[in-house]
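Missing here is one protein chain; the remaining ones are kept as they sit in the complex.
Order as written gives the chain letters A and B; numbering starts at 1 within each chain.
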Amino acid sequence: MKKFAIGPKLAAAVLAIFVVGCAKEPPPPPPAPTPVVAPAPAPVSKIIPGSAEDLRVNVGDTVHFDYNMYAVLDADKATLQRQAAWLAKFPAIKVTVEGNADERGTREYNIALGAKRANAVKEYLVSLGVSAARVDTVSYGKEKPICSESTESCWAQNRRGVTVIASGANS
Amino acid sequence: MRNRPTAERAAPRLGVVFSVVLHVGLAVALFVSFSKKIDLPLDNPPIVPVDLVTVSDQTNIAPMQKPVENTPPPTPQEAVPTPMPEPAPPKFELAPDVKPTPKPKPEKPKEAEKFDINDIQKLLAKKTPSKTASRNVQGVGAQTAMTADLASVLMSEIYRCWSPPTGTPHPERLIVKYEVFLNRDGTVAQPPQLAPDTAAAVVSDPYMAAAAGAARRAIYTCSPYKLPADRYAQWRNFIVNFDPRQLEQ
Partner (left out) sequence: MRKFASVLIALAAMALCQPGFAALQVDVNQGNVQPLPIAIPDFVAPTAADAAHGQDIAKVVRSDLERSGLFKPLDPKSYIDQIANINVAPNFQNWRVITAQGLVTGQVAMQPDGRLRVDFRLWDVYGESQMLGLQYFTQPTNWRRIAHMVSDAIYQRITGEKGYFDTRIVFIAESGPPLKRVKRLAIMDEDGANPSFLTNSYLVLTPRFNPTAQMIAYMSYITGKPRVTLFDLETGRSEKLGDFPNMTFSPRFSPDGNLVAMTLESGGNSDVYVMDLRTRKSTRLTYDPAIDTAPSFSPDGKQIVFESDRGGSQQIYVMNADGSNQHRISFGEGKNGTPVWSPRGDLIAFTKQAGGQFGIAVMHPDGSGERILSNGWEDEGPTWAPNGRVLMFTRTIRGGRGSQIWSVDVTGRNLRRVATPGDASDPAWSPLIQ
């Protein structure tokens, strides 16, 4: 049991080290209900601000979910806060949130579960001030895995919500 | 049923009746065409073309023993299988001391929509022989201790040959009762007779018809039966009850 308790803490510690190590600015205030920008990793050269690559690399486009759940995890809130800030910076951009599930569910159920996950991400972004009209959702159920092994670590990667640009990207 | 009064006539004329019905059917069918042609989309590039629907017509085979009448020109007809009359009555040797009886026809299942009052009458007519066949039986009534051992021998032989219907919606209904007639050498003397209470169900329920068929095959495939010759009088005919209730999955 203790082992389980360590997990999140360890992850948080690692995350903190990572954030401190990479960020030039001071770390963000702990729980941020307002869209305070979480510091993005140092911009890599040649990535155009407001592009799909910018979203994926500098902001972070993916959040994950627990098995059979669709609640946004605390660990992922920073990512969504960055997405909200980024969307505020590029008001022409519209996005689609893609909900995905692992293979351990039936096809139709996973489509429905992916829809709940995509919607949970959308609602969180909207709560941070993003206009609902700028965020569409879609579910791929278990049809678009990014990891094909039948292992828990693979399934954890596949249980995800991915924010992609639908229109208005800079290029 | 009312529109086919001819069918009420006696059995010997059934052939004529059948012929009339068939010809009327063909005449009607002449006006109906079921041919269809369907083309698959051509706008999707990597498609192996497939012919979806075909023309399939079907008529009855002419009865075998009769000189084949001039076959009517092939006529499109709906693909509904129609049971055919048997070409020839099966021949069976009768046990020497059993009075030859009119050969009863084996049960012939009909589709539900084919249900016809005349079929029951035919069925009744066919039941008559079993009365004569069983007239010699002594000790009519309940099973006696005298024959219990024979019953168990027969049971242990027959069950191995019985492949009961499986996967049916109501296995508990499919109890089939046959009267079996054996020769002294244990071979089947004449076609087994469906018990009256089973016969009606066979006519109306295709699952019962299939169950009866399976039971009948069991009776035949297990013969000749190895039974004590000196007690032939006790086993020359018997009732066998095929009951699938205990063995359904």
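Convention: a contact is a pair of C-beta atoms (placed from the backbone, for glycine too) under 8 Å apart; a residue touches a chain by one contact, two chains touch by 3 or more.
Predicted, not measured: the structure shown is a model, and the values here were computed from it.
*Asks:* Residue by residue, what part of chain A touches the chain that was omitted?
*Replies:* 70, 96, 103-109, 111-113, 115-120, 122-123, 137-141, 143, 145-150
*Asks:* In terms of residues, what is the contact footprint of the unshown chain on chain B?
*Replies:* Given the touch definition above, chain B has residues 1, 38-61, 64, 68, 74, 76, 79, 81-84, 86-92, 105-106, 109, 117, 120-121, 124, 127, 130-131, 134-135, 137-141, 143-144, 147, 150-151, 154-155, 158-170, 179-180, 191, 195-197, 200, 205-211, 213, 216-218, 220-221, 234-235, 237-247, 249 touching the missing chain.
Here, only the chains that are shown with their structure count from here on.
*Asks:* So the centre of each chain is just the mean of its C-alpha atoms; given that, what is the distance between chain A and chain B in Å?
*Replies:* Computed value for the inter-centroid distance: 69 Å.
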